[in-house]
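Read through the structure below, which is laid out as C-alpha cells, and then see the notes.
The other protein chains are all here in position, but one chain of the complex has been omitted.
Moving on to chain A:
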Amino acid sequence: MIIGIDVGGTHIDGAVISNGNIVKTSKKITDRNNLFETIWTTLKILLEDIDKSKVSRINLSTTVSTNAIVEKRVSKVGMIVQSGPGMNYDFSRVGDQLEFISGYTDHRGVVVKEIVEDEIKTIRDNFIKNNMESIGIVSKFSTRNPSHEKQISEMLIDDFDTVAMGHSSSGRLNFPRRVNTTYLSAAVNNTFREFAENFEKSLKLEGVDVPIYVLKADGGTMDLDTAKNNPIETILSGPAASFMGLSALFSEIDDGVLLDIGGTTTDIFFLADGVQLFEPLGINIDNHKTLIRAIYSVSIGLGGDSYVRMEDNKLKIGPQRMGPPIAFGGEYLTPTDAMVALGKLDGGNKEKAVLAVGELAKRLDLSIKEAANKILDIMTGLIKEKVDNLLIKINAHPVYTVKELLENKRIEPQFVNVIGGPAKILAPLLEKKFAVKVKYPEEYKTANAVGAALAKPTIEINMLADTERGILSAPEAGIYETINRNYNLEMAENRALEIVRDSAIKLGANKADIEAEIVESNSFNMVKGFSGVFKNIRVRAQTTPGLIHDWRSQ
C-alpha cells in the first residue's frame, strides 16, 4: 500500500493505492498557517482502518519550501561568488550579504587562478559578525571542477548551519541560475529540515515506520534524507503531482496536450510520444531562475471562477478572479455562471446565474443562451490560442546538429486530455477548437494525490568525460573520477546508465522501477598539436520517466 499526499495552495489531497487500485481518497482545505497540522490531519484520515504494517511508503508533495521562499521566511544567507572573466552580473537579489572573490576555473575545468585564502577568512569573519546562518558558494564552471567550492566549504562548514555548493545542484551550465539555486537551497534548508524532522517524529509516535519520499518538480521522488540535504528540489512539485496523476488516469503514447482547468487557473502540459517535456533549464520561483529540473507546465489565469466582463466593447475573461461565481454567492460574473445558466452544471443558484448572464446578453444583443455559450466559446478559444503559442515556442527549441535540424521533430498534438471541475462540460467545446479527440476521466478529483503516490525516484545526470584531463564528472551524482586515454563513447554511455541506476537506488528506488536511458550523447575529437587526439565526451542520462511498477503492471 502506498499513501500519496499533495499539499496544494487551497486543498490538501490524499490517496491510498493498493495493488493498482485507489482504495481511499481525502480532500481537505489547506491551512497555510499550519501546514504540519494540515498534513497530519489528512494522514490520520488515510491511515484510519487500514493495516499500518501494509503501508510500504508515503509519498508527499509539500509546499513547505515553496511557501518559505514566497513568504520570505528563510535563513540569513551569506553568498560567496567567484565569477571570473565574463559577464558583469547583478546578483543583488541573492542573499543577505554577497561577496565576489578572486580565482577562476575555465570551461574545461582547468584552474586558471587559485583562490586567496585570506580573502575567504575575512569574508567568513564578516559573515559571522553579521549573523549569517547559511552560506552559498558558487564558482563559474564549478560543475567542471568543484575544487574551489569544496575548498571554501571546508573553511566555513564549522561556523554555519548549512553550506550549499553550486556544483551539487545541477550539471547543467548556467552560472547565474546556479547562483540563484544555491542561494535558495541555503535559504530554505533549515525550514525544511525542521519540518522533515517533525514529520518523522510524529510518524514514529503514531507507530508508522515506513520510508518517506518527497515529490520533486520533475515528477519524481527522493527519500526524505536526501531532501533534507537538497530541500530546494521539493519546490513547486504541485503541478508535477497533477501531471503524474493525469498520466496514471490516461496512458498515452502520442503527442498531446494535458489540461488541468481549475477555479483560478488552467495548467497546460505537453506530451511528446507520451512522455512529459521538461523545462529546458529549470523552474522559476519568486522571480529567481533556477536549475531545478521540472516538468514543463504553464499556468494561465483562466478558470471556472475567472472574471467575465465587457471591456472596450469586447467580452473579456480573466486573468483575475474576483471571488466566487454569482451562482455560488459571489458578485462577479464567471464562466461557472454560464455553465449553471445553461443547466450544464448542477448546484448553485440558477436564477441568479441566469439573471447575471442575462445582463451581459442585453449588452451583447444576444439571447441568454447565446451569451452563455459565447462565454464558454471565448474561454476555450483562449486556451487553444495559448496552447498554439506555446507549441510554436516549443517547436522552435534550439538544435545543434544538422541531423536534428533536418529531422525537424515537432510536437503535433493528437489528443487533449482534460481534468478539473469544468472538464466534462468544456470537453466538447475544446474538441471543436482543437479538432482532435478530447478526453476527460470520470474520477479525477484527487488525481494529484494519486500522482504523488505513484511517482518514483528520478535523477538526471550531465556527464562529461575528458580523456586529455583524464577526468569524468557527473555533478548531480557527486561523481568525479579518473579515466584513461582510451575511454570512449560506449564506455561513457554504459557508465552513465550505471550512475543513474545507482543514484536512483540511493534515492530509494526499487530495482524493478529503475530504467535508465541516454537522452543526449556526443563525442568530440580534441586535437592537441602533435600530441594527438583526445576525446571530449558528453552524455546526458536520466531515469526513464514514468510511474512506479505496481501501477504500470495493472
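The rule we apply is simple: contacts are C-beta pairs under 8 Å (C-beta built on N, C-alpha and C of every residue); 3 or more make two chains touch, one makes a residue touch a chain; residues count from 1.
To be clear about the criterion, contacts and distances are computed from a predicted model.
Considering only "Sugar ABC transporter permease", "Histone deacetylase", "Extracellular solute-binding protein" or "Peroxiredoxin family protein", the record for the omitted chain gives "Histone deacetylase", by its UniProt protein name. Of A:Ile128, A:Ile157 or A:Val399, it is A:Val399 that touches the chain left out of the display. Summary of contacts with the chain left out: across A:His107, A:Lys129 or A:Lys314, the touching residue is A:His107.
Screening A:Ile29, A:Met87 or A:Leu205 for touch with the missing chain picks out A:Met87.
Considering A:Gly14, A:Gly95, A:Pro176 or A:Gly238, the position touching the chain not shown turns out to be A:Pro176 (whole complex).
Chain A meets the missing chain through residues 83-88, 90, 104, 106-108, 112-113, 140-141, 172-177, 281, 289, 396, 398-403, 405-406, 522, 524-527, 533, 536.
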